[in-house]
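Removed from the display is one protein chain of the complex; every other protein chain stays in position.
Naming follows writing order (A, B, C, D and E), and every chain is counted from residue 1.
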Amino acid sequence: MSIWLQPEPLNWWHSVDDAIQEDVGSGDLSGGCIDPELMCSYYIEAQGEGTVCGLGIAEYLLSPYSSDPEGTKIELHFEDGDRIVRGDILVSGRTYARRALLAERTILNFMMLLSGVATTTRRYVDQVEGTSVRIVDTRKTIPGLRGLQKYAVRCGGGHSHRMGLFDGVMIKDNHIRACGGIRQAVEKVKEYAPHTVRIEVECTTLEEVEEAINAGADIVMLDNMDPFMMREAVKEYRGKCIFEASGGISLDTVKGVAQTGVDIISIGALTHSAPSLPMHMEFE
Amino acid sequence: MSIWLQPEPLNWWHSVDDAIQEDVGSGDLSGGCIDPELMCSYYIEAQGEGTVCGLGIAEYLLSPYSSDPEGTKIELHFEDGDRIVRGDILVSGRTYARRALLAERTILNFMMLLSGVATTTRRYVDQVEGTSVRIVDTRKTIPGLRGLQKYAVRCGGGHSHRMGLFDGVMIKDNHIRACGGIRQAVEKVKEYAPHTVRIEVECTTLEEVEEAINAGADIVMLDNMDPFMMREAVKEYRGKCIFEASGGISLDTVKGVAQTGVDIISIGALTHSAPSLPMHMEFE
Amino acid sequence: MSIWLQPEPLNWWHSVDDAIQEDVGSGDLSGGCIDPELMCSYYIEAQGEGTVCGLGIAEYLLSPYSSDPEGTKIELHFEDGDRIVRGDILVSGRTYARRALLAERTILNFMMLLSGVATTTRRYVDQVEGTSVRIVDTRKTIPGLRGLQKYAVRCGGGHSHRMGLFDGVMIKDNHIRACGGIRQAVEKVKEYAPHTVRIEVECTTLEEVEEAINAGADIVMLDNMDPFMMREAVKEYRGKCIFEASGGISLDTVKGVAQTGVDIISIGALTHSAPSLPMHMEFE
Amino acid sequence: MSIWLQPEPLNWWHSVDDAIQEDVGSGDLSGGCIDPELMCSYYIEAQGEGTVCGLGIAEYLLSPYSSDPEGTKIELHFEDGDRIVRGDILVSGRTYARRALLAERTILNFMMLLSGVATTTRRYVDQVEGTSVRIVDTRKTIPGLRGLQKYAVRCGGGHSHRMGLFDGVMIKDNHIRACGGIRQAVEKVKEYAPHTVRIEVECTTLEEVEEAINAGADIVMLDNMDPFMMREAVKEYRGKCIFEASGGISLDTVKGVAQTGVDIISIGALTHSAPSLPMHMEFE
Amino acid sequence: MSIWLQPEPLNWWHSVDDAIQEDVGSGDLSGGCIDPELMCSYYIEAQGEGTVCGLGIAEYLLSPYSSDPEGTKIELHFEDGDRIVRGDILVSGRTYARRALLAERTILNFMMLLSGVATTTRRYVDQVEGTSVRIVDTRKTIPGLRGLQKYAVRCGGGHSHRMGLFDGVMIKDNHIRACGGIRQAVEKVKEYAPHTVRIEVECTTLEEVEEAINAGADIVMLDNMDPFMMREAVKEYRGKCIFEASGGISLDTVKGVAQTGVDIISIGALTHSAPSLPMHMEFE
Partner (left out) sequence: MSIWLQPEPLNWWHSVDDAIQEDVGSGDLSGGCIDPELMCSYYIEAQGEGTVCGLGIAEYLLSPYSSDPEGTKIELHFEDGDRIVRGDILVSGRTYARRALLAERTILNFMMLLSGVATTTRRYVDQVEGTSVRIVDTRKTIPGLRGLQKYAVRCGGGHSHRMGLFDGVMIKDNHIRACGGIRQAVEKVKEYAPHTVRIEVECTTLEEVEEAINAGADIVMLDNMDPFMMREAVKEYRGKCIFEASGGISLDTVKGVAQTGVDIISIGALTHSAPSLPMHMEFE
C-alpha cells in the first residue's frame, strides 16, 4: 500500500470491494471476449490540475500477487497529497488485460472523486497560508465514503473535524432548547460523556459565546457570524476555548475569516460538492 | 414509501442503514442530553432551486412505527422528480427529538446529493426538449451509490444506460485490439453473451461505424466525434442500429449534438460532478 | 484456477465457503482423531458418463498454499466441459488428511450437481447438432446457485438466458393484462428500461406474435406452441425478431422444435431436475 | 408461518431473501410496467402428485403486512407433509401484482425443489411401511440448502441423520487407517468428543462389525453390504448398537434391506437427485 | 425497550441475535417436544445481591409482537442501574413455551454478565462516595461486548473512558520512545488528530508529568504511582490538566487514591474479571 496520511481510514478496501461487486454484478459480459492469458501495459493520466488522492486504491486492485508471472507489476509515480498537472502519469503497470479492464472504472471513480476533494481542500488551505488556522471538514459527506473523504481532506492539507456523532460532542440550538439552556446542556453532557472528547457549543451571538465558555465548553462554534463579530468573540475570550468558524464560508471569504483569529474553519463544500478531478486510463 | 420511478433501486435502505452506522458509530454523544421522551416537530426546507429526489429516505428514517404514540407522523409535500424552489417545505413531521437529530445529517446528505443529480439531469433534459433524444447516465458514479444515483437521473427526466458490466455489452478499443478487430470481438461476444442484452461498439471514425454495423452491433457509440461526423454517421446508417453520442458533451453543446439525430446522449457529469442541492432541517 | 467459460460466475467461492460452514458448523468431530500433520494422496473418480463441471471448486478447496510443504499438490486431469466416462480420474493430489476429509463432501456435492447440469445440457445440445439453434437455460434454478448452474449449462454447450429480472425484459400474460395489451406493455417498458437490454414478449397465438412484433418486441417467445405453429410464426416474421421456443420441450421433442427454425430453445429441466453425476473421492 | 415439523431449520428465511436478491439483482425491469397500486388474486396449483413442502416460503414472501390494505390476504390450503394430487390448489391469496410477480419464480423454485424431496422420501417410506426401520437422509445435499432439504425429508416421513460434521461422529475407512485400527480411532474420538453425540463406524465386513462393537461404537454402518450379510450382522449383535444400512439402496431394494432388521436406512438420492414436483402460479 | 443510560450502545441487538444463533445453531433439538401453541408464565429471579443491568435484552427477546395473541406480555420490575437483592423478581411475563426456553440461556448469559459488571462498578463507586472522582473503565473488555460492558459500567455509577483507539488519544511509553520524547509525540499527534478529542499522556514520574503538561497534554495518566506521588502531581499542576490514576487499584486502595485529588480512576477489573451475578428463570 502507498503511504496514507494518518490515521488510515479503517477497512477502506471494503468500499472498494463493494464497488467492484456493484459494477461487475453477475459477470463482466464484455471482458469475456479477451483471452484470459493476454497481458497489457497501462497507465493512469491526469486530465486536470490539482492534488492527487487514492493511489492506494489502484495499487490495491492491480497489485501483483506472489503467484503472478514476473511480468506483473505496478508503479505509483506520486504519493497521495502531491500536486499534479494535466498530463502527469500517476500510475503505470502491467497485468492481465481482463483484470485491468474490469478494475478500470472503479479505480477512476474513486481516484477522481478523492482527488477532487483533495484539490478543493488545497485551494482553501492555500488561501489561508501564513495564518495558523486549520481548514477542517464536516459531516456533510457522501454516505458510505466518509472515512475516505476525510482522508482526502487531510491529503489536501486540511484537518479532520469529528468523524461522526461518537468522537466529539456538538451541542446545537436544538439540544440547548431541549435542555433549557446552554449551561444545562453542557452539564448534562458532562455527566455521561467520556472525558476524552471535547464539548463544542454552537453559538450565534456573543452572549451565547459567553454563556458557553462559562458553562465549560471546550470549543465554541461561531455559527454564521460575520467576521466582525467573530473578531470580537476571539478578542474577548482568547485562550478560554478553541474557536471554530462555520457557515457559508467560500474561497472568496475564507481568508477574511482566518484573519479574525479563529482556530478552525469548517467547510461542508470540501466533501459535498467538490467537482471530481478528471483522469483516464490508457492501455497498450 | 413514496412512489419510486421504476425500477426501484434494490435494497437502497441498506445504504441508508450503513450511513447511519457510519455516523453514529459507538453512540450519539450529543443526543444523550435530550430527554428520550421529548418529541419535536420538524421540517426540511429547500435552500435552492431544482428537482427533488430522495424523499423516501426521509420517510424511511422517520416513519411512524405502529407502536409509536399517535403524535408521530410524517408528510411528504412533493414527489421525487418534482421541481422545487428555494423555501419549499419538502417534508414535515413530528417524532422523538433524539431520533430526528440522529437522522438529520444522514437524510440531508442523501437528499442533497440525489437532488443535485436530478437537478443537473433536468438541465440537460430541458436543453434537448422537443427532440426525441434520451439523456442517459454512465458508469462514472459514486462508489456504492450507483443504483440511487441512476434513480435520481430518471427522476430528473433522464434514462439509464447499463447498470454495470453485467446488463449490457460495451466493446471498447481495448477489446477490439485484444480480439484483432471489431468483427472478431463482436463474434466472440455473441458466442457467450445472453441474447437478452445488446452489443454496443465504441467507434471514433466512420469506417469503424461501418465495420461495427456490418459485424452486427446493436448500438454504436460515436465517441468524441464532432457533430458533423455524427450527423454523417446517422444519415448513412439510420435504422441499422441505435446511435449513442458520448464524450465531453456539456450543457452548451448538448442541443447541437441532439440535432445530429442520435438516439442517446450519455453524460458522465450527471453523476460524478453534480453539485448538491442545498437543504436544511429545522426543529420546533 | 481452472479455465472458466466466460463470464465467470461472480464470487462463486462465497457459495463454497458457505457450504463448508454449513457442513462443519461448530467443528469436525470425526476429523479430530487424525494426526494434524498426516498427509494423504487422493483422487476423484467419475462413477458415470457425462460432461464434467466444477473442477475449479476442488482446486479452490484443496489448492496448495505458498506456505505448504512441498508435498502438497493438486492436478486437474480435465477441463470443465470435457466429456468423461466411468472410471476417469478427474482430480488427483496430495494434502493434509484432515483437510481433504473435511472438504470431501462439499467438493463432491458441488461437482456432482454441476456435472449433472452440464451432462443434461450436453444431451439436449447433441440432439440439435447441425442446426443453428441455441439451447438456453431459464430462471428455474436452485436458489443460491443460479450463477454456477448457468455456468454449468455453458460448459454443457448451452447458452444463458437472462441471469435474472435485471438483465432482460420478459413481458408475460400478466404484464400484458395489467397494461391493457401487448403494445401498451412494450411502450411502457421502453419508457424506462435501459436501451442495452432487449424486450421479449411471451406469445401463445400467431396474432399475439404479430402484435408483439408490431409493438417493437426484440424477442418473441413461442410459448407452448406446437411445432407446426412455431414454423408458421418463423416463416411469417423471419428477420423481424429473435424467436424463442419454450414450454415442455423434452429430449424426444427438442430436435423437432429445432427444425422449425427458431433461434433459441429454453429448457427449465436443465437446472431444476438434472440428476447428479455420481463421483467419489478415494484416499491412499 | 405454517406449522413446521421440528426442529425448524434455523433462519431459513435468509436463504429466501438471498434467492430474491439473486433474482432481482439491480431491479425488476419487467415489473416496472405494472401500476404499483394494482392488486391481483393468485393461486399456486400442483401439476403433479406427491407430498407438498415449503408452503411457509410462499407465506413468508406474500404475507400481508399490518399496513397493507384489507384486501391483502393469503391462505394455505395444505400443511407441509400433506399428500397432494395434480390440480390441487396449494396456496391462494391477493396482493399487489408487482409483488406477486417478483416473488413468483423464487416461491416456485423453492416449493418445487422441497416438494420433490418430500415426495421422493415418501416413496421410500411407503415401501418400508409396517417395519420399524427409519429412512434417513445423508450429507449429500445441495450446497446452501441442507437445513431445508432435511426438513423436507422429515415432511416426507423420513428422519434426519446428523446435520453435518458437528453433531455426530462418523468414523470411515480413512479415519481408521489414519489411526491404525477401529479400536484406536474410537478411543481417540472418545477422548475429545462431547458425550452427547454418538459414535458411528463404517464397516464392510462382519469382522469389522465385531471390532467396532467391541471398541464401543454406538452405531454401526453396514456399508454396501448385501442383505444376507446385513441380516447376519443384525442377528449376531442385536441390542449392542444401532444398525444403519447404507450404499446404493433403491426403491426396488429398500424393502428387502428393511427386512434384514436394520434400524436405519440412509439414502443419498433423497437430497441429491430428487426430481422437482411441478407447480405453477396463476394470476387473475 | 427499557430506558438505557446514554449513549445507548449502538446495535447491541446484533450481539443478542448472534448469541441466539450461536446457541441454536441448526435447531433446538429439545424444544421440538413442546406443543408450539403452548404458552407459559415465567419470571427471572435474582440469586444474589448487586446492581442489575441488561433488562432490555430480556425485553428484546421476549417482547410481545403486535400479531401475538393477547396473552403475550412482559413486565420489567426494575430499571438498569437499580440495586437488587436475592429473591427479587426482575422480569415476569407470559409467552410461548418454546420461545421462552429457546431464549432463556441467552438472556441469562447476558444479564448475569452485565449485572456482574454493574455490581462490581457500584462497589468501587460506593468506596469513593463523597469525593468528586470518577471511576472509569478501560479497553480491557471482553472481545465483542465492549459497548455493552461500558454501558454496564455506567449503570453501576461509573463513567466511560474512550471507547477505543478512535475517540481519544493515549500516548504511552512506546509512542514516546518511537517519537523521541513526550513533546515530539504530542506535537505529532496534534498535527493530524481531530481537535474534538483530548490527548492523554502516560507518565510514571513527576518529571514526565511536567513534560507532558508543558507539551500541551490535556490529560495526564499517573501510571502505577503511589498515592504520595500522585498527591504531589495534583498539587503541583492542579488546573492544568485532567489527572487520571491507573494501575493495580483495588477496592481496598481506591479510596486512598481518590483522596489524592485525581479526577479519574480507571480500573480494568470492572470489565475483565467481574464475577457474574447469579440469576435464574422459572416457568409455570
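The definition used in the following text is that contacts are C-beta pairs under 8 Å (C-beta built on N, C-alpha and C of every residue); 3 or more make two chains touch, one makes a residue touch a chain.
From a predicted model like this one, the values you see are computed outputs, not experimental measurements.
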Among shown chains, those touching the left-out chain: A, B, C, D, E
Residue among D:H77, D:H159, D:R177 or D:K240 that touches the chain left out of view: D:H159
Contact residue for the chain not shown (choose from E:K140, E:K240 or E:K255): E:K140
Missing-partner contacts on chain C, residue numbers: 21, 24-29, 31-33, 36, 66-67
Residues from chain A at the interface with the omitted partner, ascending: 3, 6-11, 66, 147, 163-164, 166-167
Chain E residues that touch the omitted chain in the full complex: 15-16, 18-19, 22-35, 38, 40, 97, 101-102, 105-106, 108-110, 112-113, 116, 139-147, 163-172, 174-175, 177-179, 185, 188-189, 192-194, 197, 272-273, 275-276, 283
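By our rule, only the chains that are shown with their structure count from here on.
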Between chain A and chain D, centroid-to-centroid distance (C-alpha), Å: 53
Chain A and chain E, separation of their C-alpha mean positions in angstrom: 33
Rounded Å distance between chain A and chain B, as computed from the means of their C-alpha atoms: 23
Overlap residues in chain B, where contacts from two or more other chains coincide: 6-7, 24-29, 31-33, 66, 147, 163-164, 166-169, 192-194, 197
Arrangement of touching chains [line / ring / star / complete / other]: complete
